[in-house]
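Heads up, one of the protein chains got dropped from this complex, but the rest are sitting where they should.
Order as written gives the chain letters A, B and C; numbering starts at 1 within each chain.
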Amino acid sequence: MTLGTEWATDWVRASAAVIAENRVELITLDREIGDGDHGENMDRGFSAVLAKLDGLADDAIPADVLKLVATTLISTVGGASGPLFGTAYLKAAGAVAGRAELDGASVAAILRAARDGIVLRGKAEAGDKTMIDAWNPAVEAADAAHANGASELEILEAAATAAAEGAASTEPLIARKGRASYLGERAIGHRDPGAQSTLLLLRAAADSARNAASE
Amino acid sequence: MTLGTEWATDWVRASAAVIAENRVELITLDREIGDGDHGENMDRGFSAVLAKLDGLADDAIPADVLKLVATTLISTVGGASGPLFGTAYLKAAGAVAGRAELDGASVAAILRAARDGIVLRGKAEAGDKTMIDAWNPAVEAADAAHANGASELEILEAAATAAAEGAASTEPLIARKGRASYLGERAIGHRDPGAQSTLLLLRAAADSARNAASE
Amino acid sequence: MKKLINDPKNVVTEAVEGFAAAHADIVRASADPLFLVRTDAPSDKVGIISGGGSGHEPLHGGFVGYGMLDAAVPGAVFTSPTPDPIVAATTAVDGGRGVLHIVKNYTGDVLNFETAADLAAAEGVDVRTVIVNDDVAVQDSLYTAGRRGVAGTVLVEKIAGAAAQRGDSLDDVTAVAEKVNAQVRSMGVALTPCVVPHAGEPSFHLEDDEIEIGIGIHGEPGREKIKLQPADAIVERLLGPIIDDIPFASGDRVLLLVNGMGGTPQVELFIAYRHAARVLADRGIEVTRSLVGNYTTSLEMQGMSLSVLKLDDELTELWDAPVQTAALRWGR
Partner (left out) sequence: MKKLINDPKNVVTEAVEGFAAAHADIVRASADPLFLVRTDAPSDKVGIISGGGSGHEPLHGGFVGYGMLDAAVPGAVFTSPTPDPIVAATTAVDGGRGVLHIVKNYTGDVLNFETAADLAAAEGVDVRTVIVNDDVAVQDSLYTAGRRGVAGTVLVEKIAGAAAQRGDSLDDVTAVAEKVNAQVRSMGVALTPCVVPHAGEPSFHLEDDEIEIGIGIHGEPGREKIKLQPADAIVERLLGPIIDDIPFASGDRVLLLVNGMGGTPQVELFIAYRHAARVLADRGIEVTRSLVGNYTTSLEMQGMSLSVLKLDDELTELWDAPVQTAALRWGR
């Protein structure tokens, strides 16, 4: 069973919900090693996306949804995460341009393109204690699952699980990008907020796929 | 036994000591219903007087000591208490001008002149919750004691005891002069700092007289 | 108590030294007795002096310069200066046309300036005094030391300073200062207390959800504690008594001053300004001049005061006249 526009819009709704629920936690994480706005930024962005969702054309395809997320995040989030997540969704949209239904290859391509977009803009490497440390393992897990013939849902599940491990892996690290890098050793022991929101978004993607499958 | 210059200088030393000891208490009283500087102001003033005491001429009489206190307080204390206590000592000096030895009448005259000086400058009436509420009963008690033929020491003891009662009597009052007047009913329950320093100074006067008597 | 200071006893002298060094083009400091004076004083105009306890900066030193004050006399923190430096400053700025003392209405300031004026007069200086008492938080002046002088003082100093600068006589400068005082009303609110360096403890206590209405500028408590409210409601609470007092009426043109108490972020002052200007407009009162910032502070206190001054053509022209001080500068 491939994933279509309904999955994409469900993902957006689930993302907005999970970000709103975790707004304070993301603020707290960012206050510890950043400037305390990450939860507010993401919540502002996804609330704006949600408000625009109804305006989508009836014949919208998943790429249209992803592009709406991209442009809305770019124009409402600000901060580091706005352009980074915005570029991620923009590149993801480009990776599945024209396709009404997304198969396993498309799902894996979305994640890879998103990750590559973030690296292109932010130049972070693995271990820099950024959202990339959640995206990298997610992309690898998705690719591996797809190579093993997994379903779209299984691919997204694998990605979300890997992202969760990736987010946790940022805790012992010293940061080399973003505001946390100013802290030196004092960043040790704190989870990167962008990695945490990455895992929330990818978990929402998998959950939406599960709902689609169960209907 | 009359009181001479030695008593006067002893009084200054005892005043400086007791004000320094009670600096924090006076600050605390003033913080509650004023601006928290009374202890600092008085301490700055009497420290300055103390530093100048050695510069007194060998043939100084009590009025010279009182005048030194007056001019030094005026030029170092500032605030409301500087001019008020300064005027008090200035008028006190005037009341015993030229006298090397102070008898009971002189002692009572000092207190009356001091009080009148404060009223002249500050226009406070009894019950306004100011230092006058300590000075008024002190002056009355001194006059009464003197009328009863009391000694200099006894006059000062009577004044100090009455000042203590007077200072305590300010606690239930609403203030009508000074900063505490801005507080309305919220001043109730707090003792006026200037009344408290008045009692400390008059207690020091009596203690110095007792020391003089016991020598 | 956490402060960027050395010995608490040296706070004022060191700050004055630093101030004079940073603004050497405008002021110089006399160390003993301590006062700040225009580098070009005395001049052939009426001299204008103000002073009072420290801790209200930029009041008064920040307003010494062309078109405003000729000298400022800082006392210890929140303690009026003694007469000596006031006399010294007065004689230093007297160019023969007399000197105006602008004094905030506090017993200490009034008494010390009074003594100084007597002494300066004895030295042949023609001294006048204007007592500023713009704080409507103090009611029933029969039963109090009278209204306090608060942020409206800045407006008195600017406008009297401009009158003196254009060559007005001592009588005229005094008259315009009195006019400003008669037409300005102020009221303040504190969100936090402040800590006087030598006291080391907060001036009053507020719970996390309490604010203090009607505070003075000396860290003294106000008239009432109320629960924290939205900025707009607080603005209305301050503005009501101000408007009703003179009263200001529809058709009036006014200057609106939103004064920070020292520790208030600028965004908050402008949020307050926004609503204050609207409330006035709703009453038909037109804000034609504005001033927003830290002008009469209480150390690091968070809070603000609002001041409204009724303008006419003369006051507007004097307000707009060039001024060149550390804290207020335009036109040159």
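Please note the rule applied: contacts are C-beta pairs under 8 Å (C-beta built on N, C-alpha and C of every residue); 3 or more make two chains touch, one makes a residue touch a chain.
Every value quoted in this text rests on a predicted model; they were computed, and no experiment measured them.
A.B. asks: Just list which of the chains on display the missing one touches.
C.D. replies: Among the chains that are shown, those touched by the missing chain are A, C.
A.B. asks: Considering the whole complex, which of C:T82, C:T174 or C:N294 touches the chain not shown?
C.D. replies: Answer from the full complex: C:N294 touches the omitted chain.
A.B. asks: From the listed residues C:E17, C:D126, C:E178 or C:E286, report the one that touches the chain absent from this view.
C.D. replies: Touches the omitted chain: C:E17.
A.B. asks: Considering the entire assembly, which residues of subunit A contact the chain that has been omitted?
C.D. replies: 27-28, 31, 33-37, 40-41, 44, 74-84, 121-122, 174-179, 181-184, 186
A.B. asks: Take the complete complex as the reference. Which residues in subunit C touch the chain that isn't displayed?
C.D. replies: Counting over the whole complex, subunit C touches the hidden chain at residues 2-7, 11-12, 14-19, 21-23, 54-55, 57-58, 62, 77, 191-192, 208-209, 211, 228, 230-232, 234, 258, 262-275, 277, 290, 292, 294, 297, 299-300, 302-304, 324, 329-332.
We take it that only the chains that are shown with their structure count from here on.
A.B. asks: Taking the touch definition from the header, please name the shape of the chain graph: line, ring, star, complete or other.
C.D. replies: Topology of the interface graph: other, matching no listed pattern.
A.B. asks: Name the two chains that are joined by the greatest number of C-beta pairs in contact.
C.D. replies: B-C
A.B. asks: Taking each chain's centre as the mean position of its Cα atoms, how many Å separate subunit B from subunit C?
C.D. replies: That pair's centroid distance is 33 Å.
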